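Note that one protein chain of the assembly has been removed; the remaining protein chains are unaltered in position.
Should a chain be cited, it is by its letter among A, B, C and D, assigned in written order, with residues numbered from 1 in that chain.
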Amino acid sequence: MDSALIPKGLKRCPFPQFALWIGAWSFIMLWAAIAAVIAWAYGLNTTNLNDYFGFGAWITADLAIIALGAGAFFTGFMRYVLGIDEFKNILNYAVIIGFICYSSALAILALDIGQPLRGWFIFWHANVHSMLTEVAFCISCYFTVLAIEYIPIILENRQLDKVPTLHAFSHNLHHIMAVFAATGAFLSFFHQGSLGGVAGVLFGRPFAFRVHASIWPTTFFLFIFSAIACGPCFTILVTRLTEAITRKKLVARNVILKLATVSGWLLVGYLSVKMLDTLYWAAVTLPKMGVNFFDMYPQAPFNLWILIAELGICGAIPAAILITKKTRENEFLLILAAILNCTGICINRYVMTVQALALPVMPFDKFYNYVPNWIEWITSLAPFAFMAILLSLSYRYLPIFPQEKELNP
Amino acid sequence: MKEEHKEGVQGHEGGAHGHGEKYKFGMVIDLDKCTGCGSCMVACMTENNVPYKKNETNKLDSITWMRVFKATNGKPYPDTDICYFPRPCMHCEGEHGHAPCVSVCPATATDYNYETGIVSQIYTRCFGCRYCMAACPYHARYFNWWDPVWPDDTKESLSPDVSPRMRGVVEKCSFCFHRFQGARDKAYAEGRREITENEYQTACTQACPAGAIVFGDLNNPEHKVHELKQSPHAFRLLERLGTNPKVYYHSTRSWVRRAGDNYLTNERSK
Amino acid sequence: MSLGRRGFLQFCLGAGAGITFSPLPWKLMDDSAIWTQNWPWTPVPPGGEVSIEKTACTLCPGGCGITVRKVKDRAIKIEGMKGHPINDGGVCLLGMSALYKLYGGARIKGPLKRAGKRGEGKWEQIPWNAAIAEISKELNQKRQDGLSHTVASMTGTDRGTVSQLFKRLLAAYGSPNVFTAPSLQDSERLALKLMQGDYASAGYDLENARYVVSFGASIIDGWGSPVRAFRAHTRWAEKAAEGAKLVQVEACLSNTAAKADTWLTIKPGTEAALALGLAHVIIKEKSYNKAFIRDYCLGFEDWQDSGGTVHKGFKQSVLKEYSPDAVSRITGVPADRISVIAREFAQAKGALAVWGRGKGTRPMAVHDIMAIHALNALVANINKPGGVTVLPDVTTVPWPSLVQDDIAKSGTKQPRVDRAGTDAFPLSESLFDQLPKLIKGGTGEYPLSVLLVHGANPYYTEHDRTAVAEALDRIPFIVSFSSRMDETANHADLILPNHTSLERYEDVPTPISSSLPVMSLSRPVVSPQCDTRHVGDSLIAIAKSLDGSVAESFPWDDYESLLKATLGDKWSVLEKEGYWKDEGYTPADWSQAFRNASGKFEFLATTLLAGAKSAKDCLPQYSRAKLKGEEFMYPLILIPCESMRLADGPVANSPLMTKTVADTVLKNDDLCVEVNPKTAIAHGLTDERMALLSTPKGKAKVKIHLFDGIQPGVVAIPTGLGHTAYDDYLKGKGVNSNDLIGMIEDEASGLDIAWGSRASLKSI
Amino acid sequence: MLPFVFEWHWDLGHVVFHGGLWYALSILGIGMTYVSVKTYFDVKRGGH
Partner (left out) sequence: MSAQDERTKTAGSSAVLLICFLVGLGASLLVGWVIFPALLYSEKEQPIDFSHVVHVDAVGDCEGCHYFRDDGSFSGIPDLSNCAECHEEAQGEDPEELKMIQEYIEPGKEIPWMVYSRQPDCVFFSHAAHVKMGEIECKACHGMIGESEHTDTYEYNILTGYSRNIWGKNISGLTSNTWESMKMGDCGNCHDEHGENNACFVCHK
């Protein structure tokens, strides 16, 4: 039915099966769209957000998605700037994953603001001292980069490639892709960092506040570090998942393992710096504010276990697995480590958002908890459906895995 | 045309680009006098067109620019004691005007006015990202989760001096800035540039039946606040965070003063 | 690609370029943002010339002067009047709420006649003349039937021209049944009558008092004239270094207790015992004012009656029965603290004992007040700076004499239905709380046929509210003059809505507890917003429509001319300043102060001697009112607790006031009761969980709020919630504490003296 | 925000931030223009 669009020489499932699969995910998208329309039409009182939790599920989801999407820029950075050539075999996929993550993040941001029609004020009336401004500019710019990176992949479609102009355009774009990738990496470093800065500059919130190294709080660097440490793992996870669903080998094992190794060592690096930062925060920053370290972990779900989960279970353990050759090469452990690594970063983004706001700062203030409602849940989870749909479409109609033919003879 | 303008503003002492520090408005609230009656809250809400809903018992979505917090000393009966903390916006100065909320606002919807020391909030500029609320440790900023609705004819009692807010934006105490504007208008009409202490008072100050709130220019030795803030019993909320607030509190009870900030277990408070 | 497709593509490219370089996208983006800044459904208050009008607040007996800020014709803000002798610029949250009562929900927009069943809320709108005709038909009929005495009125207060008009209407018409809403004033007036010879309210020179012992009076929770009390407290705080001190005697840590220098925790209801304990120490240590006691007091020492029997005086009776140890056992206050407070009290300059529970609307027994007032006599702090005084009424021009025809004469001679002033309760003036018992039990002399209600809301405010409602429901014709649909208006047969406080003239007499004669004038600051009429005008119109000589007692054209005539030369001052004060007033000298037959301050109430069972009953004493219910069923004590943020009288909360109420008092529609953590453990209660609160009078589902500042074994219930009328901003929120507390009758006066109730709490 | 808007201030923050921003935007813009122009000539020359 759509065989004319499917890349030459590749096997894809029958169209009805594909349609059903896309339909199922579209249902979730539709559900999320309804939620979004409700939130826009009736205002944010339709969520469980409140004055104590101005940031909640959406910002957590945003931060997490963008950290997970870091695979795109970092793989591009390694491929084009550091010249590690194997990564070209996974780069296309990483770029599409990144594109999905960033577009989802933008969509969620559009939901999260009280006056979406005035959202562009952040650009036109920008306050350059605000971390959020930096985030907005960098995300939009980097999203443009991702779109530019995505274009040649789309143009490789069998039918589009036949159009001479598009073919030439794609070719030329490929030619200078390194420039875009480098710019993208530059932008991305900044906005991963500024997302960290968003929490770190809050000097009214002892949980989030960190001392500044030059003009940025340490979270600026920690967020970059943690994003590049987990982004590749997310790329691995999605790739492996795609392979499991398509029942095909799509990327050579050595590429995956190399990515895992990089991720592992970055995670080790990140954890060491994060430990140092946490120690300094506990020993110097907090006492200056008159706050005990243990006051920061008063009760469930924000007790010490969340710290142990973030840095130990979802930090040290995956790091150990990933840097050890033997464990890394065990498929089960590799996937486990990747999952833990991604979870750890999500926990980090969660605590830096929600726990930072949940802890009362005024001694006579009360502790409140916050649970998102269905509108927040569905719209926060919709990126997964979006990802399923866009990845499926890309996989079906675009030759995104250079090694697919050779691995599936 | 422009020459005429220039002549008109000669002799203005606002300083270059309006960054001259002319006034520094602030408050001293005597917690020994405050009875926790809540009149300041109602005075504020009527003065500033703050709306109300049928159910306002969820204090996490209830807009009260001035909110009276209740602190207890934590001791069992009969040694229990309570104290009320009326909490307007603290109009933090931070370091050189870098209030926690001002520096984070991405769209410059809130700024620190160096001429008055007042932290503004411009509702029509705000697009509701709520970053400032995350930044404020005093919970002085409120989000309009709903469209404001005034039942029956109660719209009739809205003040034209304060613009009602639409849904989806953040609002907070402005130190009744419109009263400053009004006082200055009157002064201008009378050919004066300066306004007196009495001419500009916030609605809560004016209403407080106990006279617990004193408002004025912290820099001006002739204003009452100037002396009051120097009392050994004066303190500010969460001073250690470096927010540098312009609202001072006063209490002769040491536990109350300690309740105004965080201290390590064995640390001595001021 | 075909030429057509490429052409179309080029067209689109061109269009895109053109649009980009036109204002369309940019202006549209800008304008859509501007649209959100000016949403048509967000109101824009119109501007205009600003004016400030002086008037007085009539929402509580506090008598504050207020100013109303107006923009053109709209009233937009209420502020305290600077320079007013009572509040000098301060204003409370209830006072500021008058705007809501003016423009807000539940306003009655014109005369209404009941169309459905009582309380059903179905009304028929009728014109004013029909409404007046309706009521005059009813009243004329009763006169013809010789039942004029079965017509009764109930007003919120007995002070001021409006309540005097009610009194006059009933007198001219022919009924003795003029009721005022029960309050502490009833007992207070009686106690002062007994001890000082005047039916009067006490005035306290709070500002100059320097050692105040408050026996349960919530001085800064809305007691007396609230703003004035706040200001006095501020004075004490300022003079703390000079030894000014407030001692609060109370079972729970009210705001007053928290602000007091000493919080004396006491078993609820035993305040009089403590007062007598203090008196014991003062007498024993001979630190009382001997000259005053000797020259100006009666009944301090033992005395001999005409039969020759020697009776104990106050001194011996107190020395015998109220030793610190004995008092400590009754009250739970440690004996040494009693001695310390007594010594401080006796030595202080301006030592003042203040009585009253809550805001001063909750009752207290006459003997309790006598016991506390005896302390003021011991230190001779009567009619002195910082002391207690009895104020004369502000003089006004007397009305033309009352004209009564035969029907009126015989009607007014009938005994009152509540037996006040009869042999049963010779000294009492109005005993509204007796009505349920009398009407329901049928023991009254006669049933009431008509009730006119103004400024009161008995369907909400009275103890044992259910019984009150049942009793009132038996009255066939109830007329309400309320301007808002309160519980009583909701049960009325006819409503003649009054202007709200900002639309009408009214004289505001000296506020309760004031030590200076002050009168203020409430004035219309905006024109009437609805088809309402001043209650005074309604009364005059009714009087003029009645048969017989009734109209002759009402020679005035309207209320305004009546008020002008009554206030005489004070009118011009009141019009200009908004208030009048008796600048040169000084309290009478001791030799003139006491207007008993004896001319002295009477520890021994000689007025009571004739009717008393024993002479001892005529002395200040403590007798704990027995609460109904058995301890094993109701192991806890329930006490009402009051707050400035909740109006519990005939004027209800505005939405903004309710907004200030903490979520530990009202959460959604659930009322929270305060319980000590120890009580919670003993009774299996959990913080923020629901529980069933039962008393002998009723049951209610409440939420538990654990609070250390309340006595173990005691439950505090906030008052002022649980309305069944008004609008959705108030109706159905919380529980009415009056549903749970029954009446306890004081044997001597017939007054209700219930200060609480037995209760139980069970987790549900 | 552009320098001719009154809210603009010539201070370090604005210069650094907007410097970085316009630098990145220029690269993207120039890159895309280059690719478009080159494609145009490629197609014209190649004629396929």
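Keep this in mind: a contact is a pair of C-beta atoms (placed from the backbone, for glycine too) under 8 Å apart; a residue touches a chain by one contact, two chains touch by 3 or more.
Computed from a predicted structure; not experimentally measured.
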Displayed partners of the chain not shown (whole complex): B, C, D
Among B:125, B:139, B:167 or B:223, residue touching the chain not depicted: B:125
Full-complex contact with the absent chain, from C:3, C:241, C:610 or C:764: C:3
For subunit B, the residues touching the chain missing from this view: 1-2, 4-9, 12, 14, 16-18, 108-116, 118, 120, 122-125, 161-164, 174, 177-178, 181-182, 184-191, 193
Interface residues of subunit C (partner: the chain not displayed): 3, 6-8, 10-19, 21-24, 27-28, 31-32, 34-35, 37-38, 40, 44-45, 47, 49-50
Missing-chain contacts mapped onto subunit D: 5-7
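Convention: only the chains that are shown with their structure count from here on.
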Winner on C-beta contact pairs when B-C is weighed against A-B: B-C
Subunit B-subunit D separation of Cα centroids, rounded to whole Å: 44
In subunit D, residues with contacts to at least two other chains: 7
Overlap residues in subunit C, where contacts from two or more other chains coincide: 36-37
Partner subunit C, residues of subunit B touching it in the complex: 30, 32-33, 35-39, 41-43, 45-47, 49-50, 52, 54-59, 62, 64, 68, 70, 72, 74-78, 80-84, 124, 147-148, 150-160, 163-166, 168, 203, 206-212, 252
Subunit A-touching residues of subunit C, taken from the complex the two chains share: 1, 29, 32-33, 35-37
Of all residues in subunit A, those that touch subunit B in their complex: 43-45, 49-55, 112-116, 118-119, 121-122, 125-127, 129-133, 136, 198, 201-206, 287-292, 356-357, 361-365, 368
